[in-house]
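One chain of protein is taken out of this complex; the other chains stay put.
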């Protein structure tokens, strides 16, 4: 049921905007590599676009205009591609939900989870106050400004959804806190979760 | 995996008591029909009773007294019946959970979701204060009176459960707010979600 290699890890990492996920996972991959592990960072949307390019698509906008059915096939192809990678540790950067005009699309529906076969589910979180500060300083993205209470609520939903994904896949879920000025600690924690393969699940 | 027809939509619509769901969906079906779409409103419990009548059941009370296994078969038959309908847009009015003496039965368990194959999941919501007001004015139903905090909590659970159903089915979920005195806006929003079939799911 799991990947065919001993210690082969496929970790799905999610986080709400402003938690600093990209920084945390980039450094975690560096740390794992320094420890002699073959670690790779995979952005789900990018793999999906690479699959689209094989079908003649040239721009991301073109991909967005494909039918829902075609895009689902792309998602599935991307999931199969990632599941077939043989690196020691694969960190998959993706979204729990994607906001569209039709509502929130699940980034990790059951049919994709069944293809991806994650071994670990990880949420990068941070203090709501710090997330709010980062969102306000980020001029490059148009984000709806919300208050700390709403951010705490977004984190809560993310936590619950990840726990639900854990029940669906049987993979453990963990929360990594990215505290202001201590990103290396968060990266170290993430790397530690993925460096070792022997843990108990005894009830 | 999806319905066999292009643009065929099967939207499951849920909502807690007092949000005004019935009014919103009835008008949304009218709006879709006026736009030339073949739209149909389907009440899940009614289809279930129609299936029961084929088996000789005459009253709803008789159906309630059937064994759990028999009722499950009725639910499955109803789901298959609805999944086979060929209208452009089918709005399925149902419950997330049904309160019984044995506890809360899931109105949309995974095995039914797999048969219904919804293309859209929609929660009709409203401000807790407005929901409380409607519940207090509704003399026709015996409802436990609760306060605004508890209603906010019920809405929250409904939202989380619908998000979980979205992960299970891969269908997007949306929340339609039914604001006091603006039911047409809510119906319009619901109709818009179901009028068009081309949207992106790119990550």
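Each chain gets a letter, A and B, in the order it is written, and its residues are counted from 1.
One rule holds for everything that comes next: a residue touches a chain if its C-beta (ideal position, glycine included) is under 8 Å from a C-beta of that chain, and two chains touch if they have at least 3 such contacts.
Note that this is a predicted model, so its numbers are computed, not measured.
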Hidden-chain contact residue, picked from the options B:35, B:111, B:129 or B:182 | B:111
Option from B:17, B:45 or B:133 whose C-beta touches the chain left out = B:45
Per the definition of touch given earlier, which of B:32, B:90, B:168 or B:194 contacts the omitted chain?
-> B:168
Contact residues on chain B toward the hidden chain run 44-45, 48-49, 60, 63-69, 71-72, 75, 94-95, 97-98, 100-113, 157, 160-161, 164-165, 168
Contact set of chain A toward the excluded chain (per top definition) = 1-2, 120-122, 159-160, 163-164, 166-170, 172-175, 193, 197-203
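Keep in mind that, in the parts below, only the chains that are shown with their structure count from here on.
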How many angstrom lie between the CA centroids of chain A and chain B, rounded to a whole number?
-> 31
